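A single protein chain has been omitted; all remaining protein chains appear in their positions.
We just call them A and B in the order they show up, numbering each chain from 1.
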Amino acid sequence: MNTAIGAGLELRQLCREVGGRRLLDRLDLAVAPGECLALLGPSGCGKSTTLRLVAGLDPASAGQVLLDGQDLGALSPGERQVAMVFQSYALYPHLSVEGNLELGLKVRGVAGAERQRRLGAVLEMLQLEELRQRRPAQLSGGQRQRVALARALLRQPRIMLLDEPMSNLDAQLREELRPELRRLLCGREQPVIYVTHDQQEAVGMADRIALLDAGRLQQVGSPRELYADPANRFVACFLGRPAINLLAIAPGRQLGLRPEHLHLAEDGPLAARLLRREWWGHQQLLWLDSRWGPLRVLCDPEVTLPTEPRLGWQRQHELWFDPLSGARLHGQGPVW
Amino acid sequence: MAARPPLSSLRRWRSLPKLLTNALLALLSAMCLLVLLPASGLSSSGLPSAGQSGIPAAAAEPVTIRVLMPAPLADAVAAPVAQFNASGAGIALEVIRGPLDTETISDLATGSLLLGEAPFDLLLVDVSWLARYVAAGWFEPLERWFGPEVLAAMEPGARLGNGLDGHLWRMPLTGDTGLLYWRTDLMERPPRDTEELVAISRDLQRRGRVRWGYLWQGRQYEGLSCVMVEVLHGFGARWWNGSTARTELDSPEAVAAARWLAALLQDGVSPPAVASYAENDALQSFAAGDAAFLRNWPYAWREIEKGGGLVKGKVGVTAMVGAPGEQGGGTLGTWGLSLIKGSPHPEEAVAAIRWLTGPVVQRQLAIEQGYAPTWSTLYDDPDLQRRAPLLTVQRQALQHPQLRPPTPAYAQLSDLLARQVNGMLTGQGGPGPTMAAAQRQSLQVLRSLAGPAGDTAGESAGGRPAVDR
Partner (left out) sequence: MKARAASLLLMAPALLLLAAVFVYPLLRYGWLSFQASSVLTGLEPVPNGGANWGRLLDDARFWTDAFQTLRFAVCSVALELAGGLGLALLLHRPLRGRGTLRALTLLPWALPTTVMALGWRWILNDPHGPLNAAIRSLGGSSYGFLSTPATTWFFVVLADVWKTLPFVALLLLAGLQTIPEDLEEALRLEGAGRLQILRRLTLPLLVPYLTLALLFRLAQALGVFDLIQVLSGGGPAGSTESLALYAYLNAMRFLDFGYAATVMLATFLLLLVLLGGGWLLWRRERAA
């Protein structure tokens, strides 16, 4: 990233410990102005914890949160000028859409006329004019999300935080809303952190992905980097669907091969037996068994299979791991 | 999943009117339950039905007779009752322990009697309840079993308050009267009249021997009425005129009596707290050595001697004093047994009355609890005189007993007098207006009880309005 030193959000050795349990362990991360960073990981990996530390809702046990070089540690959530879209949307049930949007402005003492102007603008931007008198209970999931977004935008935040904003929507709506969300959020001045457990969403929304597991940062980089050059077996397994094949080829070495990188080859080194096939339309997924373990292979939907298929791959797609630690082993694997 | 709390709270918000309606309904039905109890009782109160099955018990099977008593009395008679049950009379006497407080046990008994199926055959009745309970028709007359010669063998005070309208309704078990307690360590002899009482008190207070002079019951409750009976009598006034069946609370003597009570507080002879004292409060304070004199019932003496307080062994008891030249007299607080109308076993119940009011039980009560006996012979018993030191004083007090107004309206009259006098004691009116108001309200009560037929309340004998029954 070629940004000025200190510009944007920077997390330094950030820790959070509760009752002797380490929820977040020495996290170092930087998000540039205008950048959208996805925090990805399974539940309990520390991604929501990170978000709450940035927002100031929980105190950090150690480490710093810096914004444009300024330490936010001593500031209350209100003073940090961050906006957060909650997983539940956290709309105030006793207030109308308008009331929900206005409350923050009132709390911050924005005068009546200015309040109306800003409110009008954001209502228009998110096409909420029709709904302004409705109570949250009378809104659909997508509409609630829009109100939550509008509220976040009205905050004019220096950091935008989103905590699984799609998880309450059905799968189709999620895909439809992704471009709109990206349009609204990204490309502004502020850094955006987008928490999700869904890799598709992370890939679709983010400039970069930070993958967390058990409170530790596993890898940070563009989706392509994480996919092609995973730092360890966890990253390799977490990204990509269907998941990567792990083959116990030799003691001390484990070979990772993505399903799309295996192909049928008469002279391939790996003999396999077909167990099942799933037909997906544009592709088919083969479930196979081999002497090194079960295999998943993605191939052309129209291909016909021999009774005893053999499989091949290109050396450049090989990913080697230490079977015990899961660490990536660089260099060449054994020669076949 | 995380979306659930906000959504459900939204739902709750919208269902608020329903919630409120439900709450209101719940509340109303709770109130009804309160209302229901006396309502259902009234419907059958005219016909009290038998508590037990009407089938006569087989000879082998003892007949159970239940009697309701205040707990201390119930405990005191436990041994004689066991003796009675073992005597082979074919009766199993069961004593139900009721609350200690007279008004509370009256409420309990009233509640049972109103419901029509009293779970007891015999009731230990305070003298102040009798007229009301008789008017309610809850008792069976006893003269079939107890002739005039029975009461004639009792002390004069014990004979009072048992009969009404020519019937005998109660056999007395105790001959208690209000007594004056004094400190033998502070004075040579007890005061002879109210003036001496005040003079001794002030002298002792001035010399710092004791904080207060005289403790009594000034709380707004029936106990204050008992105090008033004594004070009124002690000043030559009377609360109730039996021949006219009217109150005479506004007589100059009555006002003088009230003025004396008020002056006790104003002059600091009695503490202001007396206006909140019931029997036990006054007793506790006296037992702690706070005062030179105490007005209380006979049981207080045992409490003081048992309790081991500061004044143990330094307390004497005397009959209640009056103003100079007036005969003092203690309020009659006797207890006696009455037979509940509709008891399935009246003969056995009367046998139980005979035993319980007999000399054996009375002797025991005198020794253990200090209750005054009713039988004259017991007062002549030298052994009992030795073991019940109050006996002589109690007999003396029974020669000049003061009855509370024997009218069914006594509860109302007592309530309003206690209210008025308590107001005077807490500085809300002088003796004159207080007693005038009490008299006015008393006449109102008596008039309202006389009903639409007119002011005939005063005409019937014995203070009980004539009722066709």
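Convention: a residue touches a chain if its C-beta (ideal position, glycine included) is under 8 Å from a C-beta of that chain, and two chains touch if they have at least 3 such contacts.
No experiment lies behind these values; they were computed from the predicted model shown.
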Partners of the unshown chain among those that are drawn: A, B
Touching residue (missing chain; options A:E79, A:E124 or A:D229): A:E79
Per the touch definition above, residue among B:S285, B:S343 or B:S442 touching the missing chain: B:S285
For chain B, residues in touch with the removed chain: 5-6, 8-9, 12-13, 16-17, 19-20, 23-25, 27-36, 38-39, 42, 45-46, 103, 106-107, 110-111, 132, 135-137, 211, 219-221, 271-276, 281, 284-285, 288, 290, 408-409, 411-412, 415, 419-420, 422-428, 448-452, 465, 467, 469
Touch residues of chain A, complete complex, unshown partner: 55, 57, 76-80, 82-84, 86-88, 90, 92-94, 103-104, 106-108, 151, 155
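Please note the rule applied: only the chains that are shown with their structure count from here on.
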Separation of mean Cα positions, chain B and chain A [Å, integer]: 83
